[in-house]
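Only a single protein chain was left out; the remaining protein chains are all shown in position.
In this document, chain identifiers A and B correspond to the written order of the chains, with residue numbering beginning at 1 in each.
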Amino acid sequence: MKNPQLNKNGELQHLLTIDGLSANIVRHILDTAESFLNVAEREVKKVPLLRGKAIFNLFFEPSTRTRTTFEIAAKRLSADVINLNVSASSASKGETLLDTVDNLTAMQADMFVVRHGQSGAAHLIARHVAPHIHVVNAGDGRHAHPTQALLDMFTIRHFKQEFHNLRVAIVGDVLHSRVARSQIHALSILGVPEIRVIAPKTLLPAEVERMGVHVYHDMRQGLKDVDVVIMLRLQNERMRGALLPSAQEYFKYYGLTLDKLALAKPDAIVMHPGPMNRGVEIDSDVADGVQSVILSQVTFGIAVRMAVMSILAGSHAA
Amino acid sequence: MKNPQLNKNGELQHLLTIDGLSANIVRHILDTAESFLNVAEREVKKVPLLRGKAIFNLFFEPSTRTRTTFEIAAKRLSADVINLNVSASSASKGETLLDTVDNLTAMQADMFVVRHGQSGAAHLIARHVAPHIHVVNAGDGRHAHPTQALLDMFTIRHFKQEFHNLRVAIVGDVLHSRVARSQIHALSILGVPEIRVIAPKTLLPAEVERMGVHVYHDMRQGLKDVDVVIMLRLQNERMRGALLPSAQEYFKYYGLTLDKLALAKPDAIVMHPGPMNRGVEIDSDVADGVQSVILSQVTFGIAVRMAVMSILAGSHAA
Partner (left out) sequence: MKNPQLNKNGELQHLLTIDGLSANIVRHILDTAESFLNVAEREVKKVPLLRGKAIFNLFFEPSTRTRTTFEIAAKRLSADVINLNVSASSASKGETLLDTVDNLTAMQADMFVVRHGQSGAAHLIARHVAPHIHVVNAGDGRHAHPTQALLDMFTIRHFKQEFHNLRVAIVGDVLHSRVARSQIHALSILGVPEIRVIAPKTLLPAEVERMGVHVYHDMRQGLKDVDVVIMLRLQNERMRGALLPSAQEYFKYYGLTLDKLALAKPDAIVMHPGPMNRGVEIDSDVADGVQSVILSQVTFGIAVRMAVMSILAGSHAA
């Protein structure tokens, strides 16, 4: 099956999912992001790469944080950014997703950054649009969140240099997490030899081992000697639902404390995609501690999104 | 009575309604739009005509689509655009419409693009503002939606070249449609000899014939040999109300199908202002068919709005 995000020359036309990307493409994105890191430190934080391009932030799910990082990245590339929160508008008027996309395309969009509650929405759009248009998946249902995974890889490489000698643990609600799914793919592609997931059975997908991960239900066992701890956000709705007894109970077993972190390697780094629930999945002592690189992830996220957008815009329809 | 949208030199100072515009002014807008069409195809989709001008999108009714087209048009003219959704803010604080306008004027607005649920709102604002400020009506109640009608005329001219030999049918909820009202005025001004409206009695204004149109209740009769079919959007609230039996019933009698369209001229074009209710007023086979120019309307809409804004900004207080 042809990879829907590559053009005939094997260049990245869309960024829809990490699954199926080559290590070369992933590394190229990370290297390009590296070159954008210093733009943020200039007096004038701008490069003219996408001047006059129209980028639509097409958000069917609210997300100020992700939308803002894409908006900043696009503005630093000098693009014109149009923010559309679609839930409140055409969607409520009964227009279909593809009609909305066709209309925006007719307004000469160059790129869509799409967040949608349904898995596959970004793929659907990418299959539909004209060949000169680019689609970035900014999170679709439980499926994928590739730019998050890429910024996580950038962060790991920044602090650990190499991937081939790492032990990485992902902790929390893997079942509902598009972030975890994309991270596991990215870590595999980059050659991380040992990926662990740590969670209660109710928060793990069936047959998760088939993704090449080792499953731990005991957090202390799972953190033993890891180099990287990636905490997942626990959605509030899970806590109110039947899947978990209570936030306190969750914190006791799966919340990251200094005490549990001490089981990892002494130089292990702690990551979190944000927003954090302090006292639920992570203790403040850890979140604000010396091993936390959570805010670096945010900074790197801008550079990585600049890289993705400029690489896509530079690929040619084929 | 003096036309409130012209200055003393007969130049367009505001665009409030199509009613009362000369054919010359309408043609000038269409010609200017023609010159902007190619801006969208450049590498850098920008011209500096309105650089440093402050344009306020003042939307008292939500409309992502229309607001977005004006925002894109203004940005392509290099203006600074401020979006204000007023329902949620000062309006709820009890400030009057004109106080809101006065305040924004005091912030040195150059142009207001106004959408409001009440007919006449844009006129009220235009009468009130200082002479150097321009007002564009982006839809007021059931009254007028002039830029939509202009982009429709642009579309018709693009595909049919001339107006004086055309038969045009407008189909659907004419009663509640500011779009239909503005279209009928524009078609008359440009010399279309035969304008038909096709609708059930409950969706037609009283004495609609006085606007110079021919009324058909039978869609098959009304479509016979027409050059242009303009479908209107059926508002969801009409379907839930007492005016119509059901969406299915409406589609049966007034939905445009390939079968009914076959009664029009073979080269007839199909238009729709969007967003479409597929399966209610229009069948997908028609919406996506070879005679549909619905997406061209959207593209032309940007150029037409750029034309309107640049013409207004170029007129001088008198």
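In this text, a residue touches a chain if its C-beta (ideal position, glycine included) is under 8 Å from a C-beta of that chain, and two chains touch if they have at least 3 such contacts.
Model, not experiment: these values are computed from the prediction.
J.: Touch as defined at the start, partner being the missing chain; which of A:K46, A:R127 or A:K252 qualifies?
T.: Result: among the candidates, A:K46 touches the missing chain.
J.: Residue-wise, where is chain A in contact with the chain that is not depicted?
T.: 40-46, 62-65, 68-69, 71-72, 75, 236, 274-278, 295-299, 301-302
J.: Mind listing the chain B residues that contact the chain we can't see here?
T.: Residues 51-54, 80, 82, 84-86, 88-90, 93-96, 99-100, 102-108 of chain B touch the chain that is not shown.
The rule we apply is simple: only the chains that are shown with their structure count from here on.
J.: Could you work out the angle of the rotation that brings the CA atoms of chain A onto the matching CA atoms of chain B, rounded to the nearest 5 degrees?
T.: In degrees, rounded to 5: 120.
J.: Would you mind pulling out the distance in Å between where the CA atoms of chain A average out and where those of chain B do?
T.: 41
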